[in-house]
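A single protein chain has been removed from this complex, and every other one stays in its place.
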Amino acid sequence: MKRGLALYATAVYVFLHVPLLILAVFSFNASRFTVWRGFTLYWYQAAAADRELVESAMNSLIIAVGSTVLATVIGTLGAYGLWKRGSNWLAGSLYLSLVTPEIVTGVSLLAFFQWVFRFLDLRLGMHTVILAHVAFSVAYVVVVVMARLRTFDPALEEAALDLGATEWVAFRKVTLPHLAPAVAAAAMLAFTISIDDYVITSLVAGVDSQTLPMAIYALARRGVNPMLNAVSTVVIVALGAIVLFSERLRSA
Amino acid sequence: MKPLRSLFLAPAAALMIVTIAVPLAIICFYSLLTRGAYGGVERPWTTENYRLLFDPLYGAIFLRSFWIAAVATALCLVLGFPLALFIARSGSRKNLYLSLVILPFWTSFLIRTYAWMFLLRDTGLINTGLQAAGLIHTPLPMLYNDGAVILGLVYGYLPFTVLPLYATLERLDKSLLEAAADLGSPPWNTLFRVMLPLCAPGIRAGAILVFVPCLGTYLTSDLLGGSKTILIGNLVQNQFTAARDWPFGAAASLTLMAVAMALLFAVRRQGEELL
Partner (left out) sequence: MDAILELRGVSKHFPSHRAVNGVSLEVQRGAFFSLLGPSGCGKTTMLRLIAGFETPTTGEVWLNGARIDHLPPYRRNVNTVFQSYALFPHLTVRGNVEFGLRRKGADGIEAHVERVLEQVRLTGKELRMPCDLSGGERQRVALARSLVLAPDVLLLDEPLSALDPHLRKQVRAELKDLQRRVGVTFLFVTHDQEEALSLSDRIAVMNAGVVEQVGSPQEIYQRPRTRFVASFLGTINWIDGIGVRPESTRISRERPQNGVNTRLAVVTECAFLGSVVHVAARLEGGEALVAEIPPQGPAVSPGDAVHVWWNPGDELRFSP
């Protein structure tokens, strides 16, 4: 039975990873068609030269960094608050944001923004995207940090208070260091979620804030394009590295 | 003491109110209004949008989404269980095998969906390969159908069943399995009468984690299903963009939400934590 399981597991791992490997391999193909014609870096150069593509990648990075910072701070503080004090309705709404289908989150935020714009002279743009990303990332940050908090002995904070520290100092000097790996892991998680989001972003982005997923989607819609393979490979490798690093931190 | 603790919660609370509570409330209101002449919403108040959902055309969309999500979920559970079992029994290499499952999942859902486009198209790798090998002469239409959508969903959400199943299997009391064998139960019987019932919490968690996103899927059906496969997610997106019928889109979204919430509630058990 063990042999059978191992064989099966191999098959599943192949199923999971090979499609991505194939994508990567064909990003080096010196032909537009799915027949191998030789090794080339042409598609990578083409991607790098495509202004729209590069601009959307920049936008994605800006949005990801901005939303990650905000989501991590809000989420860490929120997780700590929940751990110390608990709040059923906050926990409930965080859970709600986790289980709500993306499309529903997207349209509700779009409706919200358009409604707000009746009173404020604003339009959809980078700021709405960042806010949207913070909205759906926070719950993930809370989950990751909470898991780490559960391994933290509250007596350590009480000891700090006993020795004369204020609550804030105790948090900063005793709790936060313990949480550091989880906070870092949560930040990387928020980052990867933000970089990859299409559904919500496409609804709340303005005309001049196209993100990388939106560009990728547009290319994919038009059919298969080796340049897209190149972009995909770069994204996979970059995100993969971040994820691996984050997992290392989480199990530390 | 107390004020500081509340302060920690304040930013998150404010965020939730602004980005979850208020938007959902707005959607609720919109679903009861009428579409505006130039997009947006206007009075009168009406329940027409919900009535429209019962129209066979839209009912069919809901049923199809349900069906596809159910099949994808079942496949994820069936395919994920043996893998979770393998990892749980792999001793010192557990973390490695877990990472191998988690890794593809976190690297861009969009790209992973595109990967299957690349493989399944008429001029994609599988078809060119089979033709080159002389096994077929005309390309197999593997893309732009329900099957491709299900494949894409399973590919995307398989890790969502593997992880909770693994967690449950890991915590399983091994002596219970030995007791079953001791009492005369061969391995297959032990699997069905002891192991699976004891894995119920993991199965429930995995099923919900897969079914709800699949029910509201947009990307997979859009890229892999083509124009023939319109699911709830595509419907909603369409209403808020091209079709400009926000009230109807809102009604459809809320119905989707309601179904998801009902499922979550039905599957909930005492003592299991939310976060």
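What to note about this one:
We call the chains A and B, going by the order they appear; numbering starts again at 1 in every chain.
As a convention for this text, a residue touches a chain if its C-beta (ideal position, glycine included) is under 8 Å from a C-beta of that chain, and two chains touch if they have at least 3 such contacts.
If you're wondering where the values come from, they're calculated on a predicted model, not measured in any experiment.
Judged over the whole assembly, touch between the missing chain and the shown ones holds for B. Residue B:Asn189 is the one among B:Ser6, B:Thr47, B:Asn95 or B:Asn189 that touches the chain not shown. Residues of chain B that touch the chain left out of view are 173, 175-176, 178-186, 189, 193-194, 197-198, 200.
As a convention for this text, only the chains that are shown with their structure count from here on.
Across the complex, chain A is touched by residues 1-2, 4-9, 11-13, 15-16, 19-24, 26-27, 30, 40, 79, 82-83, 85-87, 89, 95, 97, 99-104, 106-112, 114-119, 121, 123-125, 128, 155, 158, 187, 208, 212-213, 215-219, 223, 232-233, 236-237, 240-241, 246, 249-250, 253-254, 256-257, 260-261, 264, 274-275 of chain B. For chain A in complex with chain B, the residues that touch the partner chain are 1-2, 5-6, 8-9, 12-13, 15-17, 19-20, 22-23, 26, 33-35, 73-75, 77-78, 80-82, 84-85, 87, 90-97, 99-112, 114-115, 131-132, 134-135, 138-139, 142-143, 146, 167-168, 189, 192, 195-196, 198-199, 203, 213, 216-217, 220-221, 224, 228-229, 232, 235-236, 239-240, 243-244, 247, 251.
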